[in-house]
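With one protein chain withheld, the remaining protein chains of the complex are depicted in position.
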Amino acid sequence: MRFNCPCCGERGAEEFVYHGDAAATRPDANSPTAMADFIAYTYERTNAAGVHRELWYHAAGCHLWLVVARNVMNHQIISVARARDVALAQTAQATCGAQSNGGT
Amino acid sequence: MPFQRHRMPVGGLIDRSRKIRFAFDGVNYAGYAGDTLASALLANGVKLTGRSFKYHRPRGIMSAGSEEPNALVELRTGAYREANTKATTIEIFEGLKASSQNRWPSLAFDVMAINSLLSPVFVAGFYYKTFMWPAALWEKLYEPLIRRAAGLGRASAQSDPDTYEKATAFCDVLVIGGGPAGLSAALQAGRSGARVLLADENATLGGRAIDDGADIDGLPAAQWVSSAITELASLKNVRVFKRTTVFGAYDGGTFGAVERVSDHLAKAPTGQPRQRLWHVVAKQSIVAAGATERPIVFANNDRPGVMLAGAVRTYINRYGVRPGQRAVVFANNDYAASTVASLNKAGVDVVALVDSRETPSEGVRAILNARGTRLISSAVISSVSGKLRVKGVTVRTADGRTETLACDLVAMSGGWTPNIQLTTHLGGKPVWLDAIGSFVPGKLPPGMSAAGAASGAMGLRDALESGLASGSAAARAAGFTPAASVVPRVENDSSAFAPLWRVDGGRGKAFVDMQNDVAVGDIELANREGFRSVEHLKRYTTLGMATDQGRTANVNALAIMAGLTGKPIPETGMTMARPPYTPVAIGAFAGHHRGKAFKATRRPPSYAWSKEQGAVFVETGLWLRPGFFPRAGETDWLQTVTREVNTVRNAVGVCDVSTLGKIDVQGRDAAAFLDKLYMNGMKSLAIGRARYGCMLREDGMLMDDGTVARLGENHYVVTTTTANAVKVSQHMELCQQWLWPELDVQMISATEQWAQYAVAGPKSRGLLQRVADPAFDISDAAFPYMQSGVISVLGGIKARLFRLSFSGERAYEIAVPARFGDALIRRLMEAGKDLGVCAYGTEALGVMRIEKGHISGPELNGTTTPHDVGLSGMVSTKKDFIGRVLGGRPGLIDPDRPALVGLRPVDRTERLRSGAHFLGRHASATAGNDEGHMTSVAYSPSLGHWIGLGLLKRGPQRTGEIVRAYDPVRSGDTLVEVVAPCFIDTAGERLRG
Amino acid sequence: MAAGGYSIFSVLREALRGHTGWGPAWRDAAPKPAYDIVIIGGGGHGLATAYYLAKEYGEARIAVVEKGWIGGGNVGRNTTIVRSNYLLPGNIPFYELSMKLWEGLEQDINYNAMVSQRGILNLYHSDAQRDAYARRGNAMRLHGVDSELLDQSAVRRMYPFLDFENARFPIQGGLIQRRGGTVRHDAVAWGYARAADRRGVDIIQNCEVTGFRTDGNRVSGVETTRGFIQAGKVGLAVAGNSSRVAAMAGMRLPIESHVLQAFVSESIKPFIDGVVTFGAGHFYISQSDKGGLVFGGDLDGYNSYAQRGNMPVVEDVCEGGMALMPRIGRVRLLRSWGGIMDMSMDGSPIIDRTGIEGLYLNAGWCYGGFKATPASGLCFAHLIARGEAHAVAKAYRLDRFATGHAIDEKGMGPYPHLH
Partner (left out) sequence: MADQALAAQSAFSELKPVQSAALSIEVRDGLTIASIAAGKGKAADVRAVMQKAFGIDLPDRPLRVEGGGISVIWHGPDQWLAIAPRGAGDRDLESELAALLDGIAAVTDQSDGRAVVRLSGSCVRDVLAKGVPVDLHASAFASNGVAITHASHIGIVLWQIDETPTFEIALFRSFADSFAHWLAHASVEFTAG
């Protein structure tokens, strides 16, 4: 497999370290449902047979964490993005969502 | 034996001016440069080359390429011996030695040929039905017998003396195969300016263009090939790799290829490896790997002298060898024309063409008519006579009449199977093409195309055309503009074909997979027993599992099974291949990474000095750390380590701790960030102070420990254990970039920047004062326990000083830029001579930390919680941190969990061993009584006996209790007393000075 | 009922008449409308479950439904190793039961699966590794399992050709379980299939489950590509695809699917007697009765359902091989393959009830699935028949992650690719 690292360009997968599913966000530890939330976050996986969004670390490269969308049926890479950008966008979206909810 | 009596007087691509001497089974022969072992043996009239796997049937040379199932030899001798090497792929070199295998005492007379007589018993699945009683005899009798008979050749008993290397090549267009289609594709893509890599498994390019003896542009094809090679060589953007097999297609346009750099030479030239493993990264790829001819399945079709017709043409046209004197050609297709033509050219007497079809095409008949060669149509060869070589064939016509023809060569052709393996490695499913009776590539992986015979374009003109078209298309897809292509003037040879998969009714076994001795009867049996899917068939009969990968067998087998079940062939199964396309030496995959170079070695700054001192080194991950420093007169390691510990406890010792991970953490949110990472608080750490810290995994288990020192308001330096440095740094990056990207934190590893030495012992400050520049006050008032600061040493060398202690003594860690690490340790040793300084290694370090009850690797084993190791008091309740929530699960706060205790032998003379399990004092040794295990032990010089740390159920509540430390794998069973996990200076007075 | 008994006598008898008397090893059954128990998955575990349900628990009206051909999953894609050299109390009794069942398997099912106890040797290269192996060996002995800790000279006597001289990580010794060894993997599937068939189990191939039907919170049958099959109880034994099938029942599992590659070399005269694992790299090896070196290493390390891996792992494994036994350099790798591992979050399996009554789960086998086959079948059968966990499989609960009772042999935590 080869990933198009947003910083380094196309590199072989052997430069990267896998972490796992990027679907879940870390729950709020102070929520009343924190225990259940953390159990689901840490242990449960959709593990779907199709496109999988997952975290990879460019360990032998720029040290960026990446969110890679990859088809686990045929190993084709659909997209590669910086994890930081994805996380910030998710936070922005969540904040945005909360605000608009607040408005209605 | 007359020299090369089967060599034609002229012809072939061999170099007749260079005679090469070689030996087979101890007999000396000669061939010419350019010969393969197979062609040279045939030139010398050697037909019997090996014995088959199961029945030990005599076997000869069947093909002229890597699909060869029969002619396997042991090549070279001694440490260079290489089993199961296909004679058809070995280029001969001066002094080559090869021998036949799987026979005893000799090839011509093989005792194990008795298996052939027992063949009615040794059918597919035979083992599964027998050898079950008595059960005990399997390992004692049956299996040893089976294993004695197993295997073909012998692996060398010595380490492989050759070298291997790996390399990466990038290209726009990878062309796999240098036959007519591949050459055309490479030319066409290369002319566009694209970076082209052409790889061919043979020593010479040209493929069937040369083998078949055809004409292109009115000239012998060999001339067209050589002009193509010349043009490719002139293109700077084209690289041609000969003797290079592309063996695997992997994800993302990556291919594996092996270049046999020196296999054709007696010895690898200086500086050259035996083989080179290439990672080829290609934007586009063209599979032009040609096709493999299929045998026809008839009785005794495995006898030496029965050859593939295409191979017969190859031996004649490429090598100038006559593979026989009197040939019968047996075919179901029109390639018979060129076979007969080639045989005629070579002066071989063609007894007859046996064609299974009613009427071969006009072209075939014309060739036959030219010399009045006999045609027997609507006929088959039903069996072969002769044992060590073909003596004749029985021909049966459609009306049932039989006739015997004397001959010493059978040239058979059941049609051609495109070499589509690489197109299926990534899951591409092939499709069945009736016209050629085989599978051709279906939907291909992105960027891949197929050309020539591999794509099902069987005619020469079609092959050239498809090569040119693929070359253009690939170049275009890679962003280049190819010129219009011009197809050379060439005729398509007729590829007309009518299926004939098997001939029934002959006497003798009819083989489908020659190498694994799978005969028609085995497939019939598999069908009868329900092993009908292609996977079951292969696994039950071992069909296609031999070193030839079943290249000549698979399609025939499928077709025969389809015939038995009445299902169409594509429904019966598919031939999906997995890498490698041809077997690849394990050494090539390993490359340079063997022996000491298996993994990189990391050397700490004191390495050279330690080596001079005669240190014994230990591996810690990739690091090589001094374990202890024996001195003259010390007879065992324990004596040395004891001396080192005593020196630290009573004077001063120096230990290289540079291997600890050091991460510089800066930024406005550095404190907040570290608070999320560590289970204890870091925000409150004052500037200039250091603190012990632990990180948990999200599941609440301890991940790592270390120190955090605050150098400035927004500047921390944290340490990790040596073993976890990489893991922790990666984890911190994940936290920074993914979990909390909003924080302003910058991190960089400074592990390698600093040579860091622990200076420990009551005289440590005294020693340090001799190297620290006087401007810096390191008195206890100014530099108390857990202080940190930036100082300079030895006249201005910047340094970091931390007052930390792992040993329990007054101790410091002094860090200087790594280039001064060597000089500093020398200086410390020199300066501390009168203080009695010594260097100490990881062993003494370990002893002292156990004496103090500090946890380390064996306690930080990924399954312990802070509570388990007595650190629950450190866990913050005021903040969120990784591992906090799940650390509260019932299983992790169960009071029954084993927790950290100290242990000492009741009989103080007894030795403790880690890995022992704890049992109640009077409890029996059963699993139910298992209460934990000893994690670490040491001989404590301070106490004069062995001590240990362990994880014991409810341990801290059991102080004073005596338990068994049970160690049956080392015959140990010791009574130990549970004590607090700190053996010396429990109040920490020595630490603070 | 299919073919009669197998023995040397039946083989000789058949040899005299061209082996025309053999019938199918098992019937290729068509689905009936209803069964008491339907096992999904015709791999080793599913077939063994069906066999033991019939034999040990007296169940009847059992079907095994398989989407392809039986034995086509991981039972046919592994390196054939059997052992019970585990560390943790949750695992040892289970794998030891499996070992004992292997030891009597062939006589039990009348099929020679070539159970061959030539020993498994785990090498250690440091004091810390030695102590970890001592801990393991001692745990095994406490459970009545054989284990011996060998020093370097003992290892050298067994395998003199290992690299003792020029090694980056010198071999110091090893932990050996002499009862460990190998079993001819395909034969396990076929043997159980034949034995189950002889006890009346319907083995239904080419029958893919497409959904579950429930009645309230109780399972009532499975939808398949060959129609609806009514079932009193349903057992899932589809490791590699557990998440996909469980999703049809609305479950999310603590499982990721990963690819593990394995390799076989050309056939050479046997010189490696038992199984050897390298302690300083990702490499283990044995030699089959046919002469092929069978070897493997680590996971590719990313989620995959593709049944194939990539070259970096091939190289990593071969580097380990050359570091350990440099005499194999000229031996050629013949074939590679990839299996889909049901990687659980702690590296240990799950045999448990689910939230749906009558639906049972057997999953999360990681690399341990093949050696577990007999015990997995027996314990799953026990659970399905009795409704409660078998004594040796009590720890394999689905809720152990929620309660904090993970069975983490390697201490790697909730990262399946690291187990």
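When the chains are written out, they are named A, B and C in that same order, and each has its own residue count from 1.
Assume contacts are C-beta pairs under 8 Å (C-beta built on N, C-alpha and C of every residue); 3 or more make two chains touch, one makes a residue touch a chain.
Computed from a predicted structure; not experimentally measured.
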Checklist outcome for this item: Visible partners of the omitted chain are A, B
Checklist entry - Who touches the missing chain here, B:820, B:840, B:946 or B:966? => result B:820
Checklist entry - Taking the entire complex into account, which one of B:357, B:602 or B:676 touches the absent chain? => result B:602
Checklist outcome for this item: Among the options B:165, B:215, B:880 or B:910, the absent chain makes contact with B:165
Item to check | Absent-chain contact - pick from B:797, B:943 or B:984 | outcome: B:797
Checklist entry - Touching the missing chain, which residues of subunit B? => result 163, 165-170, 195, 270-272, 279, 281, 592-593, 597, 599-605, 608, 623, 664, 666-669, 715, 743-755, 794-797, 817-824, 827
Checklist entry - For subunit A, which residues reach the chain that was dropped from this view? => result 7-9, 11-12, 14-15, 60-64, 82
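Definition applied: only the chains that are shown with their structure count from here on.
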Item to check | Computed distance of Cα centres, subunit C from subunit A, in Å | outcome: 32
Checklist entry - Taking each chain's centre as the mean position of its Cα atoms, how many Å separate subunit B from subunit C? => result 23
Item to check | Per-residue overlap in subunit A, given as positions that touch at least 2 other chains | outcome: 1, 12-13, 17, 19, 39, 42, 74-75
Checklist entry - Can you list the subunit B residues in contact with two or more other chains? => result 250-251, 254, 279, 426-427, 698-699, 886, 889
Checklist entry - Which subunit A residues qualify as touching subunit B in the complex? => result 1-2, 12-13, 17, 19, 26-27, 29-30, 34-35, 38-39, 41-42, 55, 57, 59, 63-65, 74-77, 82-84, 87-88, 91
Checklist entry - How about subunit A: which of its residues touch subunit C in the complex? => result 1, 12-14, 17-21, 39, 42-49, 52, 54, 70, 72-75
Checklist entry - Where on subunit C is subunit A touching in the complex? => result 241, 243-244, 247, 252-257, 301-306, 310, 312, 345, 401-402, 414-417
